[in-house]
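Here the structure comes first, spelled out in structure tokens, and everything after it is commentary.
As you look at this complex, bear in mind that one protein chain is not there, while each of the others sits in place.
Let's turn to subunit A:
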Amino acid sequence: TRSVLVKLALFTVCLGLAPISTYYLSQKYLWDGNSTYAAITSIIAANFVLVTYIISAVRDDSQSQKPAPKAESETKKDR
């Protein structure tokens, strides 16, 4: 389906861009040139993208499961 593909493309771009950009941006603006702290920050950003993906996948699955039992219970009431 289309929305799944768009979501996956978005996460791919995020996973590619987030670590490198946080490394250089945090090295310049946050940590005053200290590259070890910049590396730690970029790893935290990459793992944050991973956790966001896991949460989004689990929520997507539970949302697609919810309408099916509801439709079943309504047909049982109609009887």
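In this text, a residue touches a chain if its C-beta (ideal position, glycine included) is under 8 Å from a C-beta of that chain, and two chains touch if they have at least 3 such contacts; residues count from 1.
Note that contacts and distances are computed from a predicted model.
Comparing "V-type proton ATPase proteolipid subunit", "Histidine-containing phosphotransfer protein", "Leucine rich repeat containing 58b" or "60S ribosomal protein L14-2" against the UniProt entry of the hidden chain yields the protein name "V-type proton ATPase proteolipid subunit". In the full complex, subunit A contacts the hidden chain through residues 4, 7-8, 11, 15, 19-20, 23, 35-36, 38-40, 42-43, 46-47, 50, 53-54, 56-58, 60-61, 64.
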